[in-house]
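Apart from one protein chain that is not included, each protein chain of the complex appears where it belongs.
What follows is chain A.
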Amino acid sequence: MSELTPAQQLRYSAQLLLPEMDESQQLRLLYSKVLIIGLGGLGSVVASYLAGAGVGHLLLADDDRVSLSNLPRQLLYSSAGVGQLKVDAATARLQAQNPELVITPLAARLSLSDLLALLPEVNLVLDCTDNASSRLAINQACFLRQVPLISGAASGWRGQLLALQPWLGQGCYQCLYPDWQDSPSCLQSGILGPLVGMVACQQALLALKHLLQIGDVSFGRLYCFDGLHGQSSQLKLQQEPACPICAAGDS
C-alpha cells in the first residue's frame, strides 16, 4: 500500500488540509507503531486521538480494570464496562472508532525487561502511568533502546509534560528527580477531568508532531501547568553529571 484509499482520504480529510500534511505524511502515521503505557485519564485520551489520527499500530499496556471512580475522566470507558480490563475495553472502543488500525492489548504492568523486549519495534513511547517506579523504568528502557519518550503527569491542579531523547545528553527523568520515591495517586490528591485531559491533549499533539517530523516537539524541556491559576512555564532540562541512568559514560 503506497497511497491512501478513497475512504482514508475522506476519513483524514480535515488533517490532510493542513499545509504540513499530505498523503505521504498520512501514510507515515499509518505505518507508525506507538506504545501507550497506562490507560487512565492520560492514556485513554491520548489513545483516542492517536487512533483517530490514524497511527497504524497502537500497543496499549495496563493491568488495571475499569472502576466507577475512573469514569469522570477516563473517556474510553462506560458504566457498563466497570470491572472489565482497561486494555480490553479500550481496544474494543478504539477499534470501533477506527477499524483499520492494529491494536495490541497488553494486560500487564510492564517491567524493565518487558520494556526492553518491546521497545526495539516501536517508534515512540507515551508514558501515561500513575506511579514513580513505572515512570523511572520507562525512562531507563527508552534511554537504553534509544526510543523517544513523551511523558505526561497530572495530579491535583498540576500537570507536567516532558519529551525526552535522553541518549542525546539532554538529561532524563531520573536527572530531573534523582531521589524520587513516590507521589500521591490521583485518588489521594484529587484530580479534575479537564486538567488531566489538557496534559493528555498536549501529549498527543507532541506525539503526532514527532511522528510527522513537523514543528517543535521541545525535547529536553519540562512543561509545567497550574490549572487552578492558569499559569504555565517551560524549563530547560540539564543532564545530571551523576545520573546513574543517562550519564554512566564509560561503564
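What we mean here is this: a contact is a pair of C-beta atoms (placed from the backbone, for glycine too) under 8 Å apart; a residue touches a chain by one contact, two chains touch by 3 or more; residues count from 1.
One rule holds in what follows: contacts and distances are computed from a predicted model.
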item	value
Omitted chain, identified by the protein name its UniProt record gives, among "Pyridine nucleotide-disulfide oxidoreductase", "Cysteine desulfurase NifS", "L-serine dehydratase" or "Sulfur carrier protein ThiS"	"Sulfur carrier protein ThiS"
Touch with the omitted chain, as defined above, among A:Q97, A:S189 or A:Q213	A:S189
Hidden partner chain, touching residue among A:R28, A:R93 or A:R135	A:R135
Positions on chain A where the hidden chain makes contact	38, 40-43, 127-132, 135, 152-156, 158-160, 171, 175-186, 189, 191, 196, 222, 224, 233-243
